[in-house]
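What you see is the complex with one protein chain gone and the rest in place.
Labels for the chains are A, B and C, by order of writing; each one numbers its residues from 1.
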Amino acid sequence: MIPRYSRQEMSSLWSDEARYSRWRDVELAALEGMVEAGLAPREALADCLARAGDFTPQDAAKIEEIERTTKHDVIAFLTFMEERVGPSARWLHLGMTSSDVLDTSLALTLRDALDLILKDVDRVMAAVEKRAFEHKHTLQMGRSHGIHAEPITFGHKLAIWYDELRRARVRLEHARDVIAVGKISGAVGTFAHLPPAVEEHVCRKLGLKPAPASSQVVQRDRHAEFFTALALLGSSIEKFAVEIRHLQRTEVREAEEPFTAGQKGSSAMPHKRNPILSENLTGLARLLRGYAVSAMEDVALWHERDISHSSVERVIGPDATILADFMLIRFARLMEDLRVYPEQMKKNLDLLGGVVNSQRLLLELARKGMDRQAAYVIVQRNAMKLYEEGLDFKQALLADEDLRKMMTPEEISDCFSPGYHTRHMDDVFQRVFGRSA
Amino acid sequence: MIPRYSRQEMSSLWSDEARYSRWRDVELAALEGMVEAGLAPREALADCLARAGDFTPQDAAKIEEIERTTKHDVIAFLTFMEERVGPSARWLHLGMTSSDVLDTSLALTLRDALDLILKDVDRVMAAVEKRAFEHKHTLQMGRSHGIHAEPITFGHKLAIWYDELRRARVRLEHARDVIAVGKISGAVGTFAHLPPAVEEHVCRKLGLKPAPASSQVVQRDRHAEFFTALALLGSSIEKFAVEIRHLQRTEVREAEEPFTAGQKGSSAMPHKRNPILSENLTGLARLLRGYAVSAMEDVALWHERDISHSSVERVIGPDATILADFMLIRFARLMEDLRVYPEQMKKNLDLLGGVVNSQRLLLELARKGMDRQAAYVIVQRNAMKLYEEGLDFKQALLADEDLRKMMTPEEISDCFSPGYHTRHMDDVFQRVFGRSA
Amino acid sequence: MIPRYSRQEMSSLWSDEARYSRWRDVELAALEGMVEAGLAPREALADCLARAGDFTPQDAAKIEEIERTTKHDVIAFLTFMEERVGPSARWLHLGMTSSDVLDTSLALTLRDALDLILKDVDRVMAAVEKRAFEHKHTLQMGRSHGIHAEPITFGHKLAIWYDELRRARVRLEHARDVIAVGKISGAVGTFAHLPPAVEEHVCRKLGLKPAPASSQVVQRDRHAEFFTALALLGSSIEKFAVEIRHLQRTEVREAEEPFTAGQKGSSAMPHKRNPILSENLTGLARLLRGYAVSAMEDVALWHERDISHSSVERVIGPDATILADFMLIRFARLMEDLRVYPEQMKKNLDLLGGVVNSQRLLLELARKGMDRQAAYVIVQRNAMKLYEEGLDFKQALLADEDLRKMMTPEEISDCFSPGYHTRHMDDVFQRVFGRSA
Partner (left out) sequence: MIPRYSRQEMSSLWSDEARYSRWRDVELAALEGMVEAGLAPREALADCLARAGDFTPQDAAKIEEIERTTKHDVIAFLTFMEERVGPSARWLHLGMTSSDVLDTSLALTLRDALDLILKDVDRVMAAVEKRAFEHKHTLQMGRSHGIHAEPITFGHKLAIWYDELRRARVRLEHARDVIAVGKISGAVGTFAHLPPAVEEHVCRKLGLKPAPASSQVVQRDRHAEFFTALALLGSSIEKFAVEIRHLQRTEVREAEEPFTAGQKGSSAMPHKRNPILSENLTGLARLLRGYAVSAMEDVALWHERDISHSSVERVIGPDATILADFMLIRFARLMEDLRVYPEQMKKNLDLLGGVVNSQRLLLELARKGMDRQAAYVIVQRNAMKLYEEGLDFKQALLADEDLRKMMTPEEISDCFSPGYHTRHMDDVFQRVFGRSA
């Protein structure tokens, strides 16, 4: 992933040094398992533990240099380790296949990536929750089809987001469980050269579960689930971002992305505060969806494995996790500092002069026994006056004689009380947050 | 979906009559909820319950005819109901919005579709389990990169499939939980005209959970998860299908799709038994992936909803569920009657004259303390004799003096014992099936 | 495809009867080719031509019934033809393989589907062209990031669409060329049993070109290009639809989808005219993209063919073409009758009191030699007055002493002349339409 969209916290998980450290961890854990199973001498393990060491960028470069000869990454790594550790290193990897190392350490990386992403999601959720309560009663026009419908509160909108984020979180947690499996089952998964006990030891040591059954590799439906969970997360963030873009439109301007004091707009026009963060998030979500497509095609490997998935994962492994992390942090900051304009929300709410309350009148008339069609005629003819004569809807209604036969002025006025639309916010918040204040 | 790929069990869930029945169920449950909440007279409910009735194709046609005038499907339905039920029908839908009906009844359909799919998965899993135990010890060549690697058993391969199917099942179960939510929260989700109690009543009655928070609609990340779960299921079936296609190749022929006694091949050639079922499944999986792409783009609806998701769901709702059901049943039958040829498996296993055991020799030598490179030289020069002189690998090894210094003839012979590769099958089966016999 | 989105013109191309008619045409043309090549008796051809006949739904049902026994669609068809035509029918299909018939007739269907789609595109282009000229000088606010930028004309926007539609048309034409190929080259494409002359005869007769080289099938990159061309078309229509949705927003309301006199909104609110056609088009575009994903996966068939593409094409062949046709006609009607509100466009244009002209002032000052930073300061401080003091931008500028040192009041006023932004419309229209009036 390009540096522009990479945070060090995540991209460092994918560095060469980090990769070789994982491989070392897996190899050492496996050797320990062999020792426990009586398959290797304890001294060899002690030796390896003492000398394995960490990996500098220079080490990584050296391993890569070896790979140019061996044309095999794991063999290059082992060759390097033999030089570093000495004779005891020949006990490393004994009876293992490359995929034992690669898949188990990929699981570690993806798990850690998910842990970071989950932390990011928590930050986003906290920000959304805070803003939701802040605006629990901030009235705003609800819109369907982009057209004014009935009032909501801005906090209600955010409560819906929070609820959606929780679902995203559950999916990610599930993907974490699914991906956090290791395998030390050998070339075709039969434990031909090392018993299951070694695999179990490695997994216990590294915080993974053993894949109940594996071929040469861990099955790729697990990884496909991982990448689709990220794509779904991205799609939800896109939804929020699209909403912010809508609210920041010049004609709507009910909210704006944060901008810093000295920040210069793209031109001399002071109104030109563009929702570029949200637009950026919208685009990045498209990338995550594309990666999910590639990942789903990886599932159908041939026989006990072919290596077609490898190139895909080398690319989308870092790309998808780095982007997801970047998106979440960008979105968290955006939400933490989102500028909300309740005044403008109120102004837009009144744009159609109370016509948005027409449904309430209809219902009131219906409950009083008026026929649906008759009620509709009364309400519509008064609503039309706004358009045709510029007449205020409420005033028009109060002057309508047919209506007055059914409703008192007080009852009519009641249909315009703003509290009506927000009186169940406590219920919604209770459901979503487990608390209403 | 075209009839060719539709099973009546699933496609009937998507018929017009079924849809209108769902709508009726939702409307009646909502009215009942209103009555409980004191918002509608009990007699109206009694009336509606008594007269709502079922829907024939003729009824469906009549509703559609009304829709051509109203250009609104739910209004057409209600108009029909008013004619059928009489005056009490005006209490139906009072305070509700179309999406209350549409989304709640879509949840019912998708839930029932998933229940059918879960039943199908169970049938597939039962078939795979049966064949796995049947072939727990049927030796077969394990292949990586399409190249012979080390022996597995056919049952081991199937155990891996079973494990993967269980993951698919868990995903589907989760998708079921996520999709089985209703909403009777009105035009913008605020319960403006009906209290949450009505929604809760409807959901309890219909076996759904209330969406904790909703806009005009239930949020579409739920549906996207549903369709990606199907796409992932399809990708796993594709994997199994691709494997069968490989095994049925003329040169491999270790398994064949079932064929009926009188079935004629596509030509005079009796060998021409084509894995057409598996090829078909491979193609259908591509469709499910495509549908998931569309579904993920549905998440980012505008504001409290736009209706762009509707056309997508009208198409992929039936298409994806009908295909998934069709694929599962087709695959279940295929597995139940799959022809397995252990003799041919054995023949292929011996194709390279035991060279596949070379790894065991290497390990044995390494454990005896021989240097990795030296061991490699010994093993490889004997393996090459197969290619260069047509010499049997084992005989060549027994005649190798350097080797004889390290290993007795018995030890060498032991490296060719077939039981070696299958001795951990009990462990694998225990892990996967919870039983080893 | 569901009836709701199917127009008879397109869906009839995909009926069973149409399919069997295509097969008949291919078989008869091939027999004619054989006769020309001296490989079959002329009387057999005469007989077949005389008796082949057309296909009723009953015939189609009968063929399907036969297929339930033969489990092979082409054999079922030939069996039916043998019954219908008599002994001469045995010369039909002699030396051919099923795919000769299937792929050649699929090419006919896809070609005809494209011809209909191209006709639809022409209708759309005509509508867009007409409206573009109608609104060539209708000023409208140009928006980037959803934020007011500088003025455009609505006709300019439409000219861009027209230009994009032409590119879509070129892609479709190219896809037509690529798809309109036949093959009568036998089981593996070697012309083993029938010489190339027969293929050439068939193609000439049916208006196709022979695939220069084929395996059992025509290569599927051709079909993938076909479906991606439709997906790209759909994405362009989506763009137009999204624009209309934006323009119809309550706060913007510069254009509205056509609605019929008696048409009832979804509620009592007269403002509630929802852009449902455009939202529908937005959703359908997602389906076309999903189909393209499936089609691209069809390319990599195994060896001389596997049949995995068949199920995909059976579904997306009709689905994608029927939807594309439906979308185009729906969009054509929408454009033909789109309601455009120039007054509202003008009102929105003035929303920010002329601040959108600030860039012109900056340029003017720069050309007069003022330093960029200095100019920016002058312009911005006056623009800010709108926000802070509610002062009109132009008045503020005229009162700015520093500015007055650089520009006369006339020069300042000139920067607010609306004609400035439209003075190159002739050039743009000339480029796009080849005429400026």
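One rule holds for everything that comes next: a residue touches a chain if its C-beta (ideal position, glycine included) is under 8 Å from a C-beta of that chain, and two chains touch if they have at least 3 such contacts.
This is a predicted model, so every value here is computed, not measured.
For the chain that does not appear, the touching partners among the shown chains are A, B, C.
Across C:S11, C:S88, C:S215 or C:T250, the single residue that touches the chain missing here is C:S215. Shown as candidates are C:E43, C:E388 or C:D427; the residue that touches the absent chain is C:D427.
Of the listed positions C:R84, C:R171, C:R204 or C:K394, the one in contact with the omitted chain in the full complex is C:R171. Check A:S21, A:S310, A:Q344 or A:Q430 against the missing chain and you find that the one touching it is A:S310. The chain not displayed touches chain A at residues 1-2, 4-5, 70-72, 75, 98, 187, 245, 263-264, 266-267, 274, 276, 279-280, 282-284, 286-287, 289-294, 297-298, 302, 306-312, 314-316, 318-319. Think of the hidden chain as still there; on chain C it touches residues 39, 90, 94-95, 142-146, 149-153, 156-157, 159-160, 162-164, 167-168, 170-171, 174, 178, 186-193, 195-196, 210-216, 219, 221-222, 224-225, 228, 231-232, 235-236, 238-239, 241-243, 246, 282, 285, 289, 292-293, 296-297, 299-307, 359-360, 363, 366-367, 371-372, 420-422, 424-425, 427-428, 431-432. For chain B, the residues touching the absent chain in the complete assembly are 141, 143-149, 245-246, 248-252, 267-276, 279, 293, 297, 348, 351-352, 355-356, 358-359, 361-362, 376, 379-380, 383-384, 386-387.
Heads up, the rule we're going with is that only the chains that are shown with their structure count from here on.
By C-beta pair count, the most extensively touching chains are A-B. Between chain A and chain B, two chains of identical sequence, the interface residue sets overlap for the most part, with shared numbers making up over half of the total. Compared with chain B, the chain whose C-alpha mean position is the greatest distance off is C. The distance from the centre of chain A to the centre of chain B, each centre being the mean of the chain's C-alpha atoms, comes to 24 Å. Shared interface positions of chain B, defined as residues touching 2 or more other chains, are 187, 282, 289, 292-293, 297, 302, 306-307.
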